[in-house]
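Written out below as structure tokens is the structure these notes cover.
Here the complex is missing one protein chain, while the rest keep their positions.
Moving on to chain A:
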Amino acid sequence: MPVLGRLTPSRLGALACTAALSASSLAVLYHVVDVVGDLRVFWVVLVGSLLLAAIAQAVRPRTALAVGACLLGAGLLAYVLTAPESYARSLTVASVLDDAVALLTGYSVLRMVNVLVWALAMVPAPAFLTWYFALRGRDAAAVGVAGLALGFFVLTGDSTATATLVGALAAAGAVGLGTLDAHGATRRQLETLAVALALVAVAPLVVTVTPGGTGAAFGGAATAPSTSLTNADERVGLGGAIDLSPNVQFVVRSSSPAYWRVAVYDRYTGSGWVRTGDGGSLSGPDGPSEPLTQTVTAKRPLSAMPAAAEPVAVEGVDYRVTSGGNPVPDGVLVANESYRVISERPRGGRRALRTAGANYPAAIESRDLQVPDTTGSRVAALADNVTAGATTPYAKASAIERWLAATKTYSLDAPAANDHLVRTFLLDSDRGYCVHYASAMAVMLREEGVPARFVTGYAPGKRTATGTWTVRGVDSHAWVEVYAPNAGWVRFDPTPAGPRADAERAIIANASSSSESGGGDVGATASTSAALSTSTATSTTVSTASESSATTTGAVTSTGASANTGPLGGDPTLPAPRVLLLWAVVALGVAAVVRRLGLLERVRRAVWVRWLPRGEPAAVVAGAHERMLYVLGRRYRPRRSGETVREYLDAIEAPVPARRLANLHERARYRGEIADDDANEARRALRALRGENGRP
């Protein structure tokens, strides 16, 4: 092993940086495998790749590159072979290119249907090549490979902010340390490296160009207040901000009220929900159904098309259909734009589930039973416990629903968590709102082998006239749909109705009272943020604001702090590790810059130049002469070693006072001849010299 021959601290540092970079790119794949598959497989593949890299040390780089390419090719082949038939059928060069472009412009890999095979296929090639080069001491090549992998996930938007930051820093660190190691580093060079790393850390604060939007390292993008539930985004974060605006969103004319569904999500990632696949078609439920015609009129710009479950026909606007079977407008619906939807509502409601068996279609089974590996066995055990005795899917669903209502507290003030919100909600915090309830129920049902999915949309709203329902932002909601063979998706709403309605009323009352005082939209917006300050949503916003330092959200922070006596008010929280890391790197960089520019030394010198020694004339003359050389050195160039003062003054064509002072000093030094007046003469000369262009 060539690497063991010369293990220096720089070398070890470079290897550690490479490891960090490699880990930050593999973290995405680890997460994917965790969400959709078995982590043991991931470890087996990874360790195998690393072993291969160690064994392959003997071969030449060209051969290793070929091996890497083969691994990648084999992985992609496996992906294509295991892809759903429909995908394989439509496989063309154009569609492959199309997919690549989609991925590189922010299409999360988690939305790929067959992502497990894909993720496992992507592990070996980068891991192998990275460590092949790293162990050979070729840091640039290792960083190139691992950086490419990380860059790919940054572009798809899957890499978290922390991982991206760590990866970028590690990449710079690995190349820097590796180069310094190769040439024998001095402390100055290490300082330069620290400055460069600080720049890497700070630069993303200023510019974000990644299409996935998660590139902003410290914008808190990982916990970004993602979606108001009013749009039909492909993913939704748990514990994210919800647009609980009291404003009217849309008005529905319909013969009967319904839950206005907006989006359907099938893949639970631990921190949110993702909808896999790209497009679908409008189709009615599998079982018997009855039609319902609705006319929806947007009252504010809408990027979604709320409709009762299983819409089958849409008129009035251009739209496309998501893989969940929901229509989405092309563009945004403007205020007062309206459309007509015909939905087929499953007949029989929940009862359909009661008689349904457990004979699920394969497509449903593979998609709607997924739970991340790392959710843990305690959640599964809890689900078993809650549903003990229940034999049918319906009994299980009702048991879970009852249990949630009995043991959990409805609260908009649920603590924010990045990972495994369901686990936190179920096992630790016990408080949450609709998103928590619905997610928890879906996950528990899946643990019990009942296909379930997470749905967002709006509660029916308030009836304002016969057959007219007015829906406001506060009606945005999340619930669960459970699959019943031969019937279709059956809606369950585990969120307790009472507390939710109370919260709604409070927000609306709050809004109307302040719009009386403030008037119009401005007042409404202000009161919204005041009301929101009691919710998790704002706690996320506030912490984001403090992380990203000076952003305009400072206003929200102050509103929240003044209007709020809740737990948020006086809770000093330790900054997140990411923030600490940022400050550490920045502090290191600043220290290095200060040292590099010699700022302290310059300040000392500036004082020193103005402070002339007193006392012995000889000391005064010598001191003035020394300062003169410093001043001239700053103004022209320093005297070179080996250059006499006379030569120096001639070379820089020094001004007269300098020559006068030099002459005084020469006489004092080489003749030992000094007069009392010489000290004053030297002072005058130095002053004249300093004053010449007003600065030392």
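In this section, a contact is a pair of C-beta atoms (placed from the backbone, for glycine too) under 8 Å apart; a residue touches a chain by one contact, two chains touch by 3 or more; residues count from 1.
One rule holds in what follows: contacts and distances are computed from a predicted model.
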item: UniProt protein name of the chain not shown, from "Pyruvate:ferredoxin oxidoreductase, alpha subunit", "Histidine kinase", "Binding-protein-dependent transport systems inner membrane component" or "MoxR-like ATPase"; value: "MoxR-like ATPase"
item: Selected residue (touches chain absent from view) among A:G184, A:G279, A:G615 or A:G642; value: A:G642
item: Of A:K462, A:R669 or A:R684, the one touching the omitted chain in the full complex; value: A:R669
item: Contact set of chain A toward the excluded chain (per top definition); value: 639-647, 666-667, 669-672
